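Yeah, one chain of the complex is gone here, protein chain that is, but the others are all in their spots.
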Amino acid sequence: MTTQPETAADDVVAPPAMPNQSASGFGGKPTGFAATDVLAEGFGTPDTVERARSTPDDLQPHAELGLKDDEYERIRQILGRRPTAAELAMYSIMWSEHCSYKSSKVHLRQFGEKVPQNTRMLAGIGENAGVVQISDELAVTFKVESHNHPSFVEPYQGAATGVGGIVRDILAMGARPVAVMDPLRFGAADHPDTARVLPGVVAGISGYGNCLGLPNIGGEVVFDPCYQGNPLVNALSIGVLPVQRLQHKEAAGVGNVVVLLGARTGRDGIGGVSVLASATFDDAAGQRRPSVQVGDPFMEKLLIESCLELYDAGLVAGIQDLGGAGLTCALTETAAAAGTGMRVWLERVPLREPSMSPTEILASESQERMLLIVTPENLDAVLATAEKWGVWATAIGEVTPSEAGGQPGRLVITWNDHVVVDVPPGSLADDGPVYARPLREPGDLILLQADHAETLPRPSTPDELRETLLRMVGAPNLCDKSWVTEQYDRYVLGNTVLAQPEDAGVLRIDERTGLGVALSVDGNGRYARLDPYEGAKLALAEAYRNVVVTGAEPAAVTDCLNFGSPEDPAVMWQFSEAVRGLADGCQQLGIPVTGGNVSFYNQTGAAAIHPTPVVGVLGILEDVARRVPMGFPAPADADGDLLFLLGD
Amino acid sequence: MTMRIGVVTFPGSLDDGDAARAVRLAGAEAVRLWHGDADLHGVDAVVLPGGFSYGDALRCGAIARFAPVMETVADAARGGLPVLGICNGFQILCEAHLLPGALTRNQHLHFRNRDQHLRIGSTSTAWTGQFTADQEILIPVKNGEGCFVADARTLDELAAEGRVVARYVRGNPNGSQRDIAAITNEAGNVVGIMPHPEHAVEALTGPSLDGLGFFASVLHTLAGAPASSR
Amino acid sequence: MARVVVDVMLKPEILDPQGQAVANALPRLGVTDVTSVRIGRRIEIDFDGEPDLDRAREIADKLLANPVIEDFTVSLAEVPAETA
Partner (left out) sequence: MARVVVDVMLKPEILDPQGQAVANALPRLGVTDVTSVRIGRRIEIDFDGEPDLDRAREIADKLLANPVIEDFTVSLAEVPAETA
């Protein structure tokens, strides 16, 4: 892990080997993103803008990449020509459900419209993570995200990189990550595939989170057959920052340098976002294998330390994590946010495999990378910090002016002097398609709701009661979770005030004053299946109560909305109801949704999972020494303590 | 005079901040030492903290052993400087051959974090003088590779020479041979312990305050009551 | 008795953080001419009677290797006399 400043300083770089399909290791007919490079074959150069102009009628595999015919037409309109292979891949990634929120956008607006008056929020929806001010000097940022499909294909790496991804979101806001939580859903506890998925997922979360030095302060383990072919692996992280260290993703400042920081780029995870997360997960998982991302928590730890050092030294003008959509997303979002243009030399990106094509470099989801915008005079200091921590840092581009007349600039990407991308970045990042998909209440809902619990037989003898009780305490959803929680470090950093088996985790944030936060994540897919509106509210209420009983004052909400296919009107109805319920609930409780994540296409064949909104609530404790643990303390005197039941 | 205790940070160290906090709570000054800097900056003792130095690649502690700071630490340790290796620090001390034996994958193959009872086996080391013989303490254990192994002769020697500093009681969390949780070198200045005393120094965040004993002990040792004289 | 050896290595396109960490440490040992280090597993399976390569391949595929990210090879090996 040496830095590579010479690449940054040098304009002359030995050209990497030509793209070579057979070296990609996937064999046979290229699929997914490799297919886009087919155009380049036989020409010795990648598909360039120039070539796209001269060969307008070349057929392009847009459908294979998940783009609808009309979406492809819109791309041609935006560009005034057919897209290049690299551009096509970028649009397919950025316009995928996962990145564009094209089916959920119209519903999620409610979170903004119904937001209560609140002065604590420093950054909200649309940022990498919401930021909440907790004192004059300090703020916290937190968010929950899904990594469901990758965790089914490869449980260990899928879950591990889920933790890695959410931690980078937190880091990108300027915060030091200080804890993680992991709401999990699996199929039946006694199903053979659960024996594959659950231990792998738990080991992955443990392996990555423990190695990063982040205490795990809570989560959920829920079993239900509806998750058999589609487990839910959600990961939450929280970080702390001094208010003035808040970072932004804007690539502002013409002439500023674009620096790629962290691990080298490899072929792992190519197309993972659009291929894995934005399609129904039905056919052989084997086909998706090349999309597996492999995490390196050690590299992420170094990345965290180097970024924090860079922030504190004031060396960062803008920053964005590389998440699901890799460089494609980071480049377009940073440029679009500032309205500037950007010029990128793709051959400067440090590669693990020299034969990667420009499209592959842009689409790679290699983990543990961040994109920095740095002023030219700070570049050397940035490279030196990276070298100190042993991470790669490479200048790969620069910020360019907006167009004449105040129009946003263009993102121009070359690869060994071939112009492979020339697009308005906003068209990728902000102006993707938006759908108001049809909604229809599920046909079986009336029957489901009519089937009351009151119709179940009740235990009527002491023996039956005993038997029922034993069955309940032994039930996988109610039993002791320490097989899972013991694999997680809850002590590291020395600020964990409450963790398992408490209903909420409590962290000390400020050792001087005792200021701290409480966090709980909850969800109940069965309630939400019966009534998604009330189910979402219930999840919110449960997390809210769990936070309140520690003595904390709830301040903010994050959510991960796990649903089936948005193309199914019944699922879309569940989704719209759940969002409405969560937004109404937050309005009533007077706390804002500061961020979250939507995960669609969680289904096996035609069968969707139960709609599963998972809600995280953050509360503030002025002094964590006054937290209320859930166990009864040993009574101080012989009379014992009095118990009260509140509420009705 | 305030004692100065160095806490080394390797790439991948995680409990370095906690170790420094424990040092401060015990009344000493914590001096942060960097793996790439061979200078110990005149500290009176050194703590090698827990974590995953170099990502635990190959074997835990295998690469950290070659860090520039470790050469100095090893020389100083042979010269009598008190050194405490906690968890990953213990692994590094074994890899550096400053302590015998090795730490291997937990027998049950899982990372395990729980509050663990230990019995102090030796109070004549630089780090345990403030405990009483056979005292039972409660501190967190958390590791994936904490199973202590050594050949029978070494194990017998450790027992015969009173160099088993602590044993697991009420359950062995990782399959360690003879329930060994902590050992010392012949001189008693170098101690390696798998559980985490630095996580049991505050009532608010730990299962007990028992961990403070290790840090209080070394201050007492340094203040002029050499371990060997008790 | 017969011994079968299964070598499991990460697929070439998969990141090998362990190998990388070792490669980065080598210069400190004075070794500068190493271009790559990859770390995998070597599994020695002793059979009671005849060595059974097909059996071993099946075990490797189901239990020893993770076909999503790893490749494996199976071979016969001499059993060193002293461990037999």
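In order of appearance the chains are A, B and C, and numbering begins at 1 in each one.
The rule is simple: contacts are C-beta pairs under 8 Å (C-beta built on N, C-alpha and C of every residue); 3 or more make two chains touch, one makes a residue touch a chain.
None of the values given here were measured: they were computed from a predicted structure.
Residue-wise, the contact with the chain that is not shown comes from B:102, picked out of B:38, B:102 or B:204. By the touch criterion stated above, the residues of subunit B touching the omitted chain are 58-59, 62-63, 66, 94-95, 100-102, 104-109, 147, 149-151, 175. Counting over the whole complex, subunit C has residues 1, 7-9, 12, 19, 22, 25-26, 29, 31, 33-49, 52, 55, 58-59, 62-64, 83 touching the chain that is not drawn.
One rule holds for everything that comes next: only the chains that are shown with their structure count from here on.
With each centre defined as the average position of its C-alpha atoms, the distance from subunit A to subunit B rounds to 38 Å.
Shown for subunit B are the residues in touch with two or more other chains, namely 54-55, 57. Looking at subunit C, residues 17, 20-21 sit in touch with two or more other chains.
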